[in-house]
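Left out: one protein chain. Kept in place: all the others.
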Amino acid sequence: MSVTQKAHSAQRNQEIPEATRLRLFKLQVEIRYCEKRAYDLFLQNLVKGTSHLALGQEAVAAGFAAAMNPDDYTFCTYRGHHHTLARGAPMLSVLGELMGRQCGLMKGKGGSMHLTSVAHGVMGSYAIVGAHLPIAAGAAWSAQYRGTKQVACAFFGDGATNIGAFHEALNLAAVWKLPVVFCCENNMYMEYTPISAVTAVKHPAADRAASYGLERQVIDGNDADVVYSAARDAFAKARSGGGPSLIECLTYRHSGHSRADPAKYRPKEELEEWLKRDPVTLYRNRLLASGVAEGTLAKIESEAMTKLDQATEAAKASPTPSLESAMSDVWADGGNAWRN
Amino acid sequence: MSVTQKAHSAQRNQEIPEATRLRLFKLQVEIRYCEKRAYDLFLQNLVKGTSHLALGQEAVAAGFAAAMNPDDYTFCTYRGHHHTLARGAPMLSVLGELMGRQCGLMKGKGGSMHLTSVAHGVMGSYAIVGAHLPIAAGAAWSAQYRGTKQVACAFFGDGATNIGAFHEALNLAAVWKLPVVFCCENNMYMEYTPISAVTAVKHPAADRAASYGLERQVIDGNDADVVYSAARDAFAKARSGGGPSLIECLTYRHSGHSRADPAKYRPKEELEEWLKRDPVTLYRNRLLASGVAEGTLAKIESEAMTKLDQATEAAKASPTPSLESAMSDVWADGGNAWRN
Amino acid sequence: MAQLSYRDAVAAAIAQEMRRDERVVLFGEDTAAAGGVFKTTVGLFEEFGPRRVKDTPISELAILGAAMGAAMTGLRPVAEIMFSDFLACCWDYVANEIAKTRYMSDGQISIPLVIRTANGAGSRFGAQHSQSVENWAMAIPGLKVVAPSTPADAKGLLAAAIRDPDPVVFFEHKSLLANKAEVPEGEHVEPLGKAKVLREGKDITVIALAAMVPRALKAAETLAAEHGISATVMDLRSLVPLDAKTLLAESARTGRVFTVEENPRLCGWGAEIASVIQEEIFGALKGPIVRITTPHVPLPAADQLEDAVVPSVARIVAEVRRGLDSRRAA
Partner (left out) sequence: MAQLSYRDAVAAAIAQEMRRDERVVLFGEDTAAAGGVFKTTVGLFEEFGPRRVKDTPISELAILGAAMGAAMTGLRPVAEIMFSDFLACCWDYVANEIAKTRYMSDGQISIPLVIRTANGAGSRFGAQHSQSVENWAMAIPGLKVVAPSTPADAKGLLAAAIRDPDPVVFFEHKSLLANKAEVPEGEHVEPLGKAKVLREGKDITVIALAAMVPRALKAAETLAAEHGISATVMDLRSLVPLDAKTLLAESARTGRVFTVEENPRLCGWGAEIASVIQEEIFGALKGPIVRITTPHVPLPAADQLEDAVVPSVARIVAEVRRGLDSRRAA
């Protein structure tokens, strides 16, 4: 980072109220701990299906969530634990869902890839790449129609930019000037393939913004202040009728694509380089440098760990869902009858 | 047109060999006559299904076809009569297909929207908007793989640029550097809706070229010389391993979207303006101005009319297809058996 | 009672529901100013304006995706997919998103929307614009599937579909659009999931849907007049919910059942219904259930060819007679 950039970034940090900065830290810590715990629970064979961790991508979730209003809408991918937690869904319900327990957000019916918590504005996690982009546009249209000033935000990966739904959603959102923010978490890989090997442009999202009349935005996705500022501006624009934004956050996942993936396809140095830019460490150091007391941060960390330990135990103690629930809620009447 | 533009265009015309220029004229005349005849045949109730005429868009078809090698691949939309004729498919077979006769290109099984003549490189007309763009990319891949120097060319409308398949095809073609040319015939309307009302950018194709690392090209689609030159360059680039091109041709359809459409949604002055720029008249005048004798052109016209009249009579005389053909060619063995 | 065409009845239903419920919005390709390519939404743009009646780009993914997002957040969208063949272009939304999200979210999310689409043959549009795909929708858990055969049902069932809290795929048959018949004036809503017995007969039970209903009725007349065969004719009206009670009762009454369906043969709705019937009233059957279907081929474009494959009145008559005559299998 150049000297001017450093100065700029320190300044931006100072512009963000301390309460917000502490919240950004807390959210990142909670996500980091909870994702690590999810990993431990796999190893104990307590999480049965697949799971896609966001270790390393915490700053994106924290930065966006901190910039949102409580009634804004979040749409995640299968890699959505971090966004779900960031919006305030309890750890217990998230871990419970991963473990397929009654206490889970969807009582085990959705699983890790479909975390949903409407009470917290998390309108679902979608496991078909790109599918939620038009859905988020639709939610934004509804907000616009109802005049509520809500904003919808869809998170997706670099790989999702090459699917047709991306293109259709962005065009519709631009034409209808919808209050929606599209956030691409560019972690450089679509599963095991480097995004550069399958994409015609260097920046899979940002280099396509012009196709929809949108501004090109590429930001440091590992810097929560940067993310927060960009998100805040995009939400403000959307809320004031300025239409959609597309923000590409450069980041990296520390673990494999999913539970099954040891991520051997990644150059060792690449991982090391990014671990040096760990968003949580980076932010902790920045807060210390800006004068926040070590004790304040340590307290946030220990409280997060306590909360997590309690959630873990409670989730383990939660019963498995009743088998009847497998047959419920196909229809709004709660049932599944397709005939009389 | 400015004076320099005029000079430029006259010069370009002179650079094109006279034989090619006469061919460009002939193709446009044949298409114009044949499309008008198709319209007359509707009025006589001899064409039963729908039909999408390309009256006014002849220069695009002529310019591209004249730039292609005989073994290149053409992929059309439902509005594909002009491209099919331009590649050399007989008028008899085209009109016969519209009329659902035995002599039709596909013996009435495909109809107006699916004209196919593999013998002439016309690898089908596709009635699902945008679907043929990835298919053309696949044919280009095959040519690349087999090392044949063939080029695939897909024609599509302005409206097709907003569908996901457009995006996926362009990206794949760019990443694999495929010998494929994507030609957007921007006639300003998707059915009854102005393209500007539903598209985020002014030039639906060209303004998206950068998303695929491609050059932005917008050309006068009513000027056969301009179209021919642009097509020739794109084919040369593709053949020499330079990858795909995306060319947006500005043009206009003189009639409605399809048979059923009186096109009342179009401002009268707009149509008049474009009729003044009729590609066939424009080209006829240019050839005259460049010294081609009136008699030469009149002969081309009368020969085209004679050929068309003969084709029309032959098509009318052709029997309807045998009912058995409705059950044939589901499978490569010619049959339709799904069981033993 | 007013005489309305099926297409006008569609527009009337939407207008009726838009008047009573501000949450209802309508959109699709050319649905607004143009009134729809099938003229099924004429007048709505004029009455309800560009905020509630919208044109979209050619973006079927975005149409259904946006409909879903809007439905989850308080609207009641009516989305048009111009031809039912194009459901294939947005099948992910139909099959994986709209149908499953309530279940996956354990009931947190509701998706009250209607997908309207023009279904079926008769226009000589060829293999990609003439399909009957109601069986595709029936195969997906989480979707309601409705296909009216008359103007009155077009109005009443569409109104019910719009009011329904679950996603409904609503098939409007292209070859019925011009048909005119009596439609109740004023508010008209027909409950989903009730089949209609249109004709009582004692020898056989004919079960049909959409454009096959008028054909089945004509065939029944011919069978009665020319062959002394007395047929019950039933219009299913919706595949999901399925009125199994009426279906089974009418099937048991005659013991000889014929389904008439336009979708291609394999895994059509007729297969489902035949399976249900034979499984539940096996003992009441006097012979096999016979499915009269479009054969398992894509649809040809030319008029004579199209007419040769879609079940016609003559073919229904012939297949019923053959079914009753032959005891080959028995």
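Each chain carries a letter (A, B and C) given by its place in the written order, and its residues are counted from 1.
Quick note on the criterion: a residue touches a chain if its C-beta (ideal position, glycine included) is under 8 Å from a C-beta of that chain, and two chains touch if they have at least 3 such contacts.
Note that the coordinates shown come from a computational prediction; the quantities given were computed from them, not determined experimentally.
Of the listed residues B:V29, B:A131, B:V280 or B:L297, the one in contact with the hidden chain in the full complex is B:A131.
Within the full complex, the residue among A:L41, A:A136 or A:M190 touching the omitted chain is A:M190. Across C:Y6, C:F38, C:Y103 or C:F171, the residue that sits in touch with the chain not pictured is C:Y103. The omitted chain makes contact with just one of the residues A:G63, A:P90 or A:G130: A:G130. When the omitted chain is restored, the residue from C:V78, C:A95, C:A216 or C:V317 that touches it is C:A95.
Touching the missing chain, out of B:M106, B:A205 or B:V218, is residue B:M106. Take chain B: the residues that touch the chain left off the picture are 73, 105-107, 109-110, 114, 116-118, 123-124, 126, 128, 131-143, 145-146, 150, 152, 164-165, 168-169, 171-172, 175-176, 325, 328-334, 336-340. Where chain C meets the missing chain, the touching residues are 85-86, 88-89, 91-92, 94-96, 99-100, 103-104, 126-128, 135-136, 138-142, 240, 263-264, 266-272, 274-275, 278-285, 287-291, 296-298, 300, 327, 329-330. Mapped onto chain A, contacts with the missing chain fall at residues 48-50, 100-101, 104, 107-114, 126-130, 159-160, 162-164, 190-193, 197-199, 260, 265, 320-321, 323, 325-327, 330, 336, 338.
Simple rule for what comes next: only the chains that are shown with their structure count from here on.
The greatest number of inter-chain C-beta pairs in contact is found between A-C.
Distance from the centre of chain C peaks at A, each centre being the average of the chain's Cα atoms. In whole angstrom, the spacing between the mean C-alpha positions of chain A and chain C is 41. A separation of 46 Å divides the Cα centre of chain A from that of chain B.
In terms of their C-alpha centroids, the spacing between chain B and chain C amounts to 36 Å.
Each of the following residues of chain B touches two or more other chains: 162-164, 197-199.
Across the assembly, chain C contributes 56-57, 59-61 as residues in contact with two or more other chains.
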